[in-house]
Structures are given as C-alpha cells and as structure tokens.
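What you see is the complex with one protein chain gone and the rest in place.
Per-chain residue numbering starts at 1, and chain names A and B are given in the order in which the chains are listed.
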Amino acid sequence: MIPFFPLVFPLACIVFLLAFKKYMPNTPKFLAFAGTTLSLVAVFTVQGTESLKIFQDGVLPTPFALAIAVFIAFFATLAALAALRETKSPSFYFNILLSTAFALGAVLSNNFIMMLLFWEGLLISLYLFILPINAKTALKAFLINAAGDVVLLVGICLFYLQNGTLDFTFFAKTNTLLTSSGLWAFILMFTGAVAKAGAFPFHNWIEPAAMQMPASFTAMLPAAIEKLLAVFLMGKMFLIFFPILPATAKVFVCALGIITIAVAAINMLVFKDIKQLLAWNIVMQIGLLVLGMGVHIFDHLLHDTLFVLNHGIFKAALLACAFFTAGAFKLYFGSTDIEELKGTARHAPLMTFVLFICALGLSGLSFVDIFFMPSALVADTYAAMPILIIIPALAAFITMFTFAKVFFALLVKKSRAKAEGSHIYNTVVFLSFLPVLFFTFGFEFSLEPFLAPHFAGINLSWVSIFNILVLLLALALAVKVKLPSYKIKHNTYTITIEAITVFTKWLYKIDRFMDKLIDTWPSAIVKKISLFFSRAHRGNTPQYLLWAILGLLIFAALVSDWGIK
Amino acid sequence: MLLNGIFVIIPVIGAVICAFLNKQKQAPGLLANIILLFGFLISLHIFFMSLGQEWFFGEDVLSAFMLIMIYMVALAVAFFAVFAASTKRRGSYFAILLVITAGMAGVVCSQDLFTLYVFLEVVAVASFVLIAFYNREKSTEGAIRYFYLSSIASAFILFAISLLLLYTGDTTYEGLVKTILQTQGNSAPLNIILGTLAVALMIKTGLFPFHSWTPDAYESASSPISALLAGIVTKVAGTYALVLVCMLLSIVNFGIEHNTVGKAIMWFGLGSIVFGALAAQEQKDFKRMLAYSSISQMGYITIAAALATPLAMAGALFHIFNHATFKTLLFFCAGNVKKATGTTAINEMRGLQEKMPYTSATATIGMLATAGLPPFSGFWSKLFIIAALWQAGFIGMSVTALFASVLTLAYFLKLQRGMFFGSASKNIANVKEQGMGFLIPCFALAFIIIAVGIYFPFIYNNFLSPFIKVLQ
Partner (left out) sequence: MFDITGLMIFTVLFPFVGALLIPILKHFKLDSGKVALFTAAGTFVSAFLLCYYVSFGLFPVYRIPMPLGMDFHLLGDAMSAFMAAAASFLSFIIMYYSQGYIKESAYKAEFYFAAMLFLGAMMGLVFSANLAWIFVFWEITALCSWRLVGYFRADSDIAKANKTFLITVFGALFLFLALVAIANSNGTIDLTELRGATIPFYATLFIILAAFSKSAIFPFSSWLPDAGVAPSPVTALLHAAVLVKIGVFAFAKIFTFIILDITAAELVMYVAAISSLIAGAAALKETNIKRVIAYSTISQLGFIFFAIAIGGGLGTTAAFLFILMHGVAKGGLFLCAGIIEHKTHTKDITKMGGLAKVMPITALAFGFCALSVMGIPPFGGFFSKFMVFLAAAGEAPTMAIVLFAFAALLTLAYLTRLFHIVFIASPKQNFTKSKHEAPHQMMISVSVLAILSLLLGLFVQWPLGYLSTMFGGAL
C-alpha cells in the first residue's frame, strides 16, 4: 500500500484529534499542520521506495500524479498554517486533514474505483467544512458536487464497459475513433472531472462558499485542491483517449469551456468584493483550462503532460496565492469589500504587489508564464478556429479590467488606521507566492532546449503583442469606465432546483393518483355495491321471492344455452 | 344399512326422552351431549372402516364423512348450547336439536331420492322451530322467510321426483345410475330432472340469487342455532345433495364440457362467491356479515362440485369440512360477544381484544382461515378448488374466485377493526371474557383448523386421496 503511504499521516492525525481534542485545546491546530506537512514529506518519499517493490499491484503512481500530489499536500499545509490565525474551531482542522487524505488518495490510486472512492469522499469533508459556517451553502456545495460525482460514476461504469478494465495503466491503443458508449464514457468522465473544479453547470457553489468561508478554506479546496484534482483527471482522460477522440468530443469540450468562461465573465463584472471576484476567477480559469484542452494539439506525450501540469498547477497556485492575499487583507483590515479597502495599498504594499503579480498571471499576460501558456492558448485557438480567438481575448480583457478596478481602489489616497500584521500569515502568503514566482520568472532558467520542440511551429510574436494590447486596453478602460451594475437573478442552481421542484410535484401527483386507483376508488366502488345489496335485503319478503324467480329464469336460460346453440 | 340407521334412530329416541325432561336444567343437555359424543366416535370408526370400499351412494365413504361432520358440529353446538342457551324449555330445545341431527343423518344415509326428500323436510321443520325458538319477532320473521323459500324448494324436489318416477319408475340412486348407463345418448330428460333438483337444492343451500332467507335467518336465530345452521344444516340439506346431483350430472354428460346444467350451476356458484363477498363488506352486524360470508363460501363449494373433476370434488368436500369448522367457530365467537357485551353490532363495542383475548384470538383464526390464508386449513381447500378450475380451463372463473379472497379478507378486516383489533372504546369497561364452557368449543375448533392446516399431508393421504381414487 505504499502509494497510500502519505495518507497515513493525515488519517492518524484525525484519529488523534478525535481522541484528544478535549484534553488540549491547541491540539487540532498542531495536528493539522503536522498531518499535512508529513504527508508532503511522504509524497516525496514515495518515489524513492521503488526499490522496495512493495507497492500496490506493481504500479507506482506516475510522476504526473506525484507532481499533483506534491502540490495538493503543499497547499493543504499552507491552509493549515493560515487557519492558525483564522479560526479556532477544531472541526475546521479535522476537515483539512480529511480533505488532504481523500485528495491524496484520489491522486495516488491506481485504479478508477479507488479514485472514485476518494473523490466522492471529498463530498463529506466539503460539507462538514462549510456546515458550521452556513448550512445552506454547505448543502448547495454538497448537492452540486455530488451531482457531478454521479456523472463521473456513470462515466466510469461506461469506461469499464468500453475497455474491460478500471486500471490506470490503460491507454487507448486502437485507432478507431470512440463511438457511442466509449464517447459517452469520455464525455461523462470529463464533465465529472471538471465539475469538481467549478465548470458549468457545477459552478454556483463557489461564490457563496468563498464569501462565507475563511480564505484558507477557499485557497485550499476550490482554488487549489479541487482544481488540481480536476486537472489530474482531465489530463488523464486526454492522455488516455486522445488518439481516438472524435471531433465531436473536442467540440463538446470547447463548448463547455466557452460557456463556463461566459458565465464567469458575466458574474465577474458585478463584483463588489475581492473574494467574490477571485471566486469567479476560479470558474473562469477552469473554463480557460477546458478550452485549452479542447484546442490543444496533443502529439507529444511528454510535453503534453507538462502542458497540462503547467496549466493546472500554475493556475491553482495563482488562485491560492490570491486567496491567501485576500485573506490577509481580511485579517488586517477586517473586510474584503472594495469600498472598505480603499487606500490600503500603502499599509500593505507587499500584499498588494503579490496580488498584482497574481492578477497579471490570471489575466494571461504572456510572459508571466514559463510556458507562455496564454499565448499558446491563443495561438491554438486561432489555429483551431480563428473566430474563437475572441474568447480568450475577452477573458483576458475582463479579468484585467476587474482587477484594475481593484487596484485603483486599493491605490486610492485615503488615510486609514494602520493594521496589525501577522507573521504566520505573511509567511503563508510568501510560501504560496513561491510557485508563482517559479512559474513566472522561471523562464530565465535554461529550460529552452527542453521547451523548444513545444514551440516549434508557433509564431509567438504576434500573439504576445496581441495579448499585451488587449491588457493595456483593459487597463485604460478601467480608468474611465465604471463597473456595470446589473443584478443577476437566476443562476443554474436555482433554475435546476425549480425544475426539479416542478418535476417532482408532478411525479408526486402520479403517485397519489396511483394510490387512489389502488386503494381509494376500489374501496369506494365496493362500498357502494355492498350498500346497494344491503338495502336490497331489508326484509321485504316478496322481493326475496322475486330474486328467487329471477334466479330460476337465469338458470333455465343458462341451461338451454340461451336458446341459441 | 342397519349400522347407518343407528345414527338416525338413537338421536330420535334421545329426543323423545329429552322432551319429557323439559323442566330439568342439566339433564337434557347432558343427555344430548352424550348421545352426540358417542355418535361422533362411532361415525369416525365407521369412516375408517369404509375407506377403501366401493363407491355406493348412501353407504359409503362420503356418507361416513358427512356423518362425522354432522356429529362433530352438532356436538360442538350442543356443548355450547348447554352454556349459551337461555331458555327454560331446555328439554324441548335439546330434543329438537337431536331431531335435526337425526334428520341430517337420514339425509346422508338415504339411498333414494324420496327418502332424501322426507329427511330434508324433517330438517327443514326442525330448523324453523329452532330459528323461532325464542319467540322474538325478528326470529319468527326469519323463520317464516326460510319457510317460504324452503317450501318452494320442496315443491321443486317433489316435482323432480315425480318426473323421475314417470321417466324411470325408480327413485333409488342405484336405479338412477342404471338409467344413466342405459340412456347414453339421450340425456335431456335426466338433465331437466337433475336441473330442477339442483335449483331446489340451491335454494336450500342459500346460493345467490336464492339466498335471501339466509341473512335474516342467521342474524335472528340465537348463536348456537346460527352456528348449527351455517355450520352443518345448509351443508347437509343443501350442498351434500347438490354434490350428489353434480356428480350424477357429470356422469350423465360425460364430464364438464357438455354439461350445460353443471356449467349453469358453476355460474351460480361464482355469482354467490362474488355477491357474498361484496354484500358482506358494509354489514353492520357480525352475524349478518357471517351469513353473507357463508353464501360466498357455499359458492366455492358449489363451483367446485359442479366442475366435478376428481381434484375439484376433493376440494369441494374438503371445503365443506373446513367451512363447517370455521363458520361454527365464528358463530360461537359471535355468541360469546353477544353474551359478554349484549350486542353483535360491529362498530359499537370496539377493541374487545383486550377484554376477551381468547374469543378474539379464535375469531381471528376463523376469519383468516375463511379468507384462505395459509397455514390454516382454508388455504388448502381453496388451493384445490382454484387449481381444479384452472386445470379444467376455466381461467376466468379461477381468477375471479381467487381474487374474491381479497374481498373476503377485506370484510373480515373491517370486522376486526370494528370489534376486536382496535383501541378500546369507552363502553367495554365491564366486559369480561366468557367462561371455559363457552371457550372450549372455540378452542377445539381452532385447534382443528390449525391442525388440519399444518398436518395437511396427513389429512390428504387419509381422507382425500381415497376420494380422489374412488372418483377416478
């Protein structure tokens, strides 16, 4: 069970927490931090135990999986640290450990059943996380994620049907394109995978959760871990299936991405709060990821893997870091509302700077990414269908626009009381910034030969210039144009709930009708007949004789076969 | 013949003695019970002796079987009546009881139609007297209605007998069978005769639509008498003879396919089943409900008898036995309730289970058995009947008869709800369970129902398969 070795620590810590939480009030915090850090260490050691040859079915997690696992554990650790300042409730720490354990389990499994087990198990920890803060949001988050998981489950079953195995080592070998059940397996599994990260139509819970929960939660779960998991499974799907994916599948994926981006964009423009903005950024980013997957030309296993990794991890890191920053603002200034944060830049310059870099990354500034991913995305999109280039452009534009508004607010000259900082929290922000730095400026390191094949055939220059132009335009407009103020009344969740309500109302009516059919009506009919007979026998002797004579006649008729035959 | 004659003569002698003991309190009852007990034991002995013998109308397995039943039910009723009868004229009461027993024994032991007729009349007259014994207005009315319809029936029987005399000059069963075997092709006259007889006997049995006297008679008679009537009189006076007629019809017409009279009887049987079950639903009186229930169950017996295949016959006879046990039991329970609470109205005294647990338990057993629920005996006889109907190809009838069980269960559940199985109503505070005298017959009958149900193979091998073998 070596691949599951990193799980031991969080799970052991959970046991200790449950056993000892009464005795030492600070135990949960300590245990959470210990559990997550140890799991991080453990992930690194998994690779090294190959020589021991005691792993599950002889299959080690792939480096791909391990990389994701590393980051999962990393962000969990950061969240545990951040939570030290943000909350006192032991259940929060319990949930951090539980989520870490399940997320690691999902990534380190070597077959789909185990993965699904851990994947769905996250539902419990997600629910328990949000429950103490807001029961309704917890329910919403649970239901939406569970729906996505059901889709994933059905997809996995179809996958089994198609391929006869549930092992991760499976790779599509045939050259015939996927049809019917195999195609459905792909589509359902893909949808289920990105549902976790907040793609349409599974996105409605992220905003309320982000607003109501402490930043460490949001940084850890929706921003980082769930996105990482989604990336993991998305990547897996593509890597397994790419050779045989028909065009319909790719069209589906692109469509999903585009709708997600659109929804995120619409909601982003009416933000009032940094956390709200960042929440919709989560959705926007998964939309971009999905679109990127859809248009990318998968032709070389290694760099495709790196491509996926980068997309996922970089964006996850950016979002996590941004959330931690927002959390810092909340901690120091008491709120994350734009109005209330006016003029705080001068009191928290480092935070503002970090947020600025994150904003650039999220907006997709070309060189703020080791692989020039945004450019690659734009280029690929253009290559796929030229008109589609509007989508990433628009996404970048809106992101930049909204972030610019934030910064203008933060930079406003306004005197404020100085705020108390926190060393631990600052450390957390700094640590989360490290991956961002790496991915941003890492191109300085000589990875060129490595990357060269990737960029063969792409003319980066016009794409980069186009990119910078879009961003500058956004920046400029942000100075003058005000944020729109339309109200969003309906969202997917409420519409679904209403539809279900109507649907169930009608089905319930059918059930009650059937009850009438089986019970009420027959009883009533029998009762009427019975009462009729009762009244026909009320002691009227001639009537009795009449019945007898009638009987005789019928008998005679029957005996003579009605006189016909 | 002589041996069977005992069953007629001894009760008559006993009746005469009882008549003289009119003013005594204990003696008549005791005497009646002793005579009936002995009769029961001897009839059992005779039955086991006659197993394996030739089929011979009037002196054979069937008669012995019916004799057992007659004496069994009569004994139970006499025992119950010792405690339940609230009349001063005990001698007359038990005398008539013995007379009716003698009459019934005569019916089943007779070997020709005229004797049958005579004894049927004896039974009928004795029934009138017993129904009207307490001189209440209702019971007299009930008796008179029975009288009217019974007279019509008697007239029909006489008519049929006279036709038969005209046709063959011989009223014995032997002669009848000979005639049948001779007149292979020309069966119309025989059909008419037997058909007329059948109508008469249907009236006596209380089948739909000739049933109208049944509810009034059963409701208004006192409980032991109702038990007697429903338990055995209608069976002997009605169904036994009907079974004979159906067997003859079947022989005349070579089986059911060409047997129009038999089929007509089957339709009436089916009608009774459904009618009885439906009509019983909304009854407000326990005994009236039981009357309609009897109509329904008689329907089952009739439909099987008219079908006349070996399996069906076995089913019919078994059901006669079973129904005797459960209806008697249920009427006894009704009697208990009447004695304890003063009424047999269904929704008045509720939740009696708490106060009268034994009556309630035995009543439940009786009801479930009537509805044909396993593991009670009623299930097996119903199974035979339904299976026989299905096998003979009467699918529709089979299904209808089967689903009438649901209706049967439904009205009994209503009864349970209104009387036993419910929360106690306020007015039963002073109700007490009846004494052992009342309960022993109930227990005995319940025991028989359960035992026959569970030890079904024993019953089948010893009682029923002989019948089936003989019929084949």
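Note that a contact is a pair of C-beta atoms (placed from the backbone, for glycine too) under 8 Å apart; a residue touches a chain by one contact, two chains touch by 3 or more.
As the structure is a prediction and not an experimental result, all values here were calculated from the model.
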Of A:41, A:161, A:412 or A:469, the one touching the omitted chain in the full complex: A:161
Absent-chain contact - pick from B:38, B:390 or B:443: B:390
Chain A residues touching the omitted chain (full complex): 113, 116-118, 120-121, 123-124, 131, 135, 139, 142-143, 146-147, 150-151, 153-154, 157-158, 160-161, 166, 181, 500-501, 503-508, 510-511, 514-515, 517-519
Contacts of chain B with the absent chain, listed as residue ranges: 351, 353-354, 368, 371, 373-375, 379, 383, 386-387, 390-391, 398-399, 402-403, 405-406, 409-410, 413-414, 416-417, 421-424, 456-457, 460-461, 464-465
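Methods note: only the chains that are shown with their structure count from here on.
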Where chain A and chain B are represented by their mean Cα positions, the distance between them in whole Å: 77
Interface residues, chain A side, partner chain B - complex: 526-527, 529-531, 533-534, 537, 539, 541, 543-545, 547-548, 550-552, 554-555, 558-561
Complex interface listing, chain B residues touching chain A: 141, 144-145, 148-149, 152, 191, 195, 198-199, 202-203, 208-213, 215-216, 260-261, 263-264, 267-268, 275, 278-283, 407, 410
